[in-house]
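Worksheet: one structure, shown below.
Note that this complex is displayed minus one protein chain, with the remaining chains in position.
Naming follows writing order (A and B), and every chain is counted from residue 1.
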Amino acid sequence: MEAFAVSLGVHIYLVKAIIMFIIAALSVTFMAVISGLTTWFERRIAGRMQSRIGPNRVGPQGLLQFVADAVKLFMKEDLIPKGADRLLFKMSPYLCMIGVFAPFVVLPWGMGIIAADLNVGVLYLISITALVVVGTLMAGWGSNNKWSLLGGMRSAAQIVSYEIPVAMGLLPSILFAGSLSMIGLMNAQGWAPWQWSAFQNPFTMIAFLIFFTGSLAEGNRVPFDLPEAESELVSGFNTEYSGFRFAVYFLAEWANLYVIGALTTAVFLGGGNLPEALQPYWYLSIFLFLLKTFFIMFVIIWLRWTLPRFRIDQLMDLSWKYLLPLSFIAFFGQAVYMLIDHQFPVIDMVTGPIMFLIFLLVLLKFFYRVAINFREQNKTVNTRA
Amino acid sequence: MIGIPEIFFYIFCALIFGSSLLVVFSYNLLRSAFALFFVLFGIAGFYVLLGGDFLAVIQIMVYAGGINILLIFGTMMTGSISQPETSNPSFQGILTLIGGGGLLLILLIILNHTTWPSQSLIDHGPTTKQIGQLLLRNYILPFEVISFLLVAAMVGAIVLINKGERS
Partner (left out) sequence: MVNTLPYLNFIPAYVLIGISILIFFVGKAVPKISRLPVTVFFIFILCIAFMMEGAGSGSQVLFFNMIQIDSFSRLYNQLFFLVILSTVLMMSNSEEIDSDLRWENYGLLSTICLGMMFMVSSKHLLMTVVGIELVSLPSYLLVAMNKKNPASKEAALKYVLFGSFATGIMLYGMSFLFGLTGSLTFEGLWNGLSGYHILGSPIYFLAIFMTLGGIAFKISAVPFHFWTPDAYQAAPTPITAFLSCAPKVAGLALLMRFFAVLLPEQSEQMGVFISIVAMLTMTLGNFAALKQTDIKRLLAYSSISHAGFLLMGVAVMNDAGRQVVFFYIPIYLLMNLGAFMAIIYLSKGTNFQIDSYKGMIYKKPLLVVSLAVCMFSLAGIPPFAGFIGKLYLFKVVIEKEMFLLAIVAGINSVVSLYYYVYVLKVMIIDKDITPEIEFKGKPATIAFVASCAVPLVFFGIYWVPLLDWASKVVLFQ
């Protein structure tokens, strides 16, 4: 396509710029729609979990609720509180938005389908969250509101603390793949669950759990949603925002959810890898990737409506006293494992399936418990009736 | 003809220059701290232009994402950050002006008159591997010894804070 455009006499840079814009526009549009849909998704799930219905009026099953919400938000008056630092107040949403959308440069969509396969893709993805931190701090300070300030500071403290376990949790996978690029990380895994890096060996499993927990905290999700704890801080750093600016935060939050899901999928859960026979159908890999991502998003939402919130000291303890040392152990263990694996490649064949088997057993046990719970619940409900 | 790298070079220059002016001349200490973020970000841009992809990302991660955030935190905790007399652009006297201006002038003149033995960028390949090998081979001693420094700094900071809390 590039070559074709150049042959028509268009300047090469112009062509590149246009292609960039198209890709960026596609990503942003996808993101806006996805985050909108996710809000609906989450509200419906929340409804189910709390034995109510959730939004079901606008569109089929309430699917268009987010459009209505967006329109409502645009109509609202854009307020800037008295005494606010106007520059910082206005700048903050942009930074948060950029910080959440910048990862889409390196987020893959399937096998080999990616906007730009940077050599240091994963690192770029982790480090670019700095923009979000600065954005939340700006919002917290600029709002001239103590709840906002507390929320912003909590958020920044939390993200800075959990950035370390998250990065350390990624390291075993990076060691395993021997690459920092997202495509490299995905290619190192296979289609089958025992080829995924999460189930490679005990250490990658630990790393996966650490990474997932840390990501929840970095994304300000329950059980780590202290920055926007409604019962304490009204709404956290975005208390004073209204109208379009608030919509931006809203969007950024859900986009962040997708980013966490996609990163987990790509690095730990095999990405969009397809079995040999299905390789030619590349669109299947996009489908698979999105499916896994949505599953992870579902798990995060599920956690939100299940677990209570941590206290701030517990939060910090968890990060510095447990996750960080554990991630060091995982990193060191993975290095040792790779040394041994280098000499006895048989181990590699065994540990993957065993780990997956253990995972399946845990899952079975879980379903079993759930089944029992359901039965008991029905009984009690029936007897009461 | 100006190529794409040059355009980006000037964009980053403008970013760094503008934000540094803000850092120095802003009447609000906190705005200075926030502006510093963009300075550090712009420097990461320079690294990208020089082909140091790993370094650029680490620059953002460590300086923009870590140190600067802590700096902003520290600034938020200090009192009276928006008063010009205790805040940033306080005029320190004519001697400082002469000293700073003189240094700038000397640097400008000397650096302008120097011919640097320059090497063209040979390739833009991934640098992560080379950095890793250098760190664990040629520079292993400083790399390991610096960890003592970090431990000492950490222990010292904890001791000082502990002492402050007790008294």
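Note that a contact is a pair of C-beta atoms (placed from the backbone, for glycine too) under 8 Å apart; a residue touches a chain by one contact, two chains touch by 3 or more.
Quantities reported herein were computed from a predicted structural model and do not represent experimental measurements.
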**Message:** For the chain that was dropped from the view, give me its touching partners among the shown chains.
**Reply:** B
**Asked** In terms of residues, what is the contact footprint of the unshown chain on subunit B?
**Response** 106-107, 109-111, 113-117, 137-142, 145-146, 148-149, 151-153, 155-156, 159-160, 163
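Heads up, the rule we're going with is that only the chains that are shown with their structure count from here on.
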**Request:** Give, as an integer number of Å, the spacing between the C-alpha centres of subunit B and subunit A.
**Result:** 30
**Message:** If we count contacts the way the header does, which residues on subunit A are in touch with subunit B in the complex?
**Reply:** 13, 85, 87-88, 118-120, 123-124, 126-130, 133-134, 137-138, 141, 149, 153, 156-157, 160, 163, 167, 180
**Item:** Interfacial residue positions of subunit B with respect to subunit A in the complex
**Value:** 4, 28, 30-31, 34, 37, 53-54, 57-58, 60-61, 64-66, 68-70, 72-73, 76, 126-128
